[in-house]
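So that we are looking at the same thing, I have put the structure below in structure tokens.
The complex is shown incomplete by one protein chain, all other protein chains being positioned as in the whole.
For chain A:
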Amino acid sequence: MSITLISKEGAQFLVSKPVADRIGVVRDCAYGADFWLGYAVATDDSMGITLANVTSSILSKILVWCEHYKDMEPLVDGDSNMEFPEWDMAYIGHDMNQILFVLEAADYLHIPGLLLLACKGIADVLDGRNPRGICDLLGIVMDFSHRQEVDMDKENGYWRWFLHPT
């Protein structure tokens, strides 16, 4: 049994059931209906599921992840000590733009494991950078006045022990 997914551009992707199962939205669409209506709506090949917010390039990237995890359980709950498998880290990479696309799509498609991996990817990119560095990297404009910065320094008085250890 397979399902057709249609990207934003209209490209069609034929995926098998275990792969599609990883995508929450598709699972709900295809099989959830079974529960409510008594018959499955989208199990028929001819009908596709349109994913209007996901471009073809990102969808194909996400399907790589789904393909990899079709038989395994991905991590869905992480703490700072948890190590992702090497494959995951290589998959997510260090390209911030790419990670953000994956993150957005994973959120839209309800893929908790991939969402967590994307967060880990972002955390790794941000790790050890100072605010100005992050702004440059992400193209964000700092909108604090000098006054506000001084206030924040005061407000976080305690945290100076963490930020600037003696």
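As a convention for this text, contacts are C-beta pairs under 8 Å (C-beta built on N, C-alpha and C of every residue); 3 or more make two chains touch, one makes a residue touch a chain; residues count from 1.
The rule we apply is simple: contacts and distances are computed from a predicted model.
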Name per UniProt, for the chain absent here [options: "Cyclin-C", "Isocitrate dehydrogenase [NAD] subunit gamma, mitochondrial", "F-box domain-containing protein" or "Ribosomal RNA small subunit methyltransferase NEP1"]: "F-box domain-containing protein"
Residue touching the undisplayed chain, where the options are A:Leu14, A:Val64 or A:Met152: A:Met152
Missing-chain contacts mapped onto chain A: 55, 57, 78-80, 96-97, 100-101, 103-104, 107, 115-116, 119-120, 122-124, 126-131, 134-135, 138-144, 148-149, 152, 156, 158-159, 161-163, 165-166
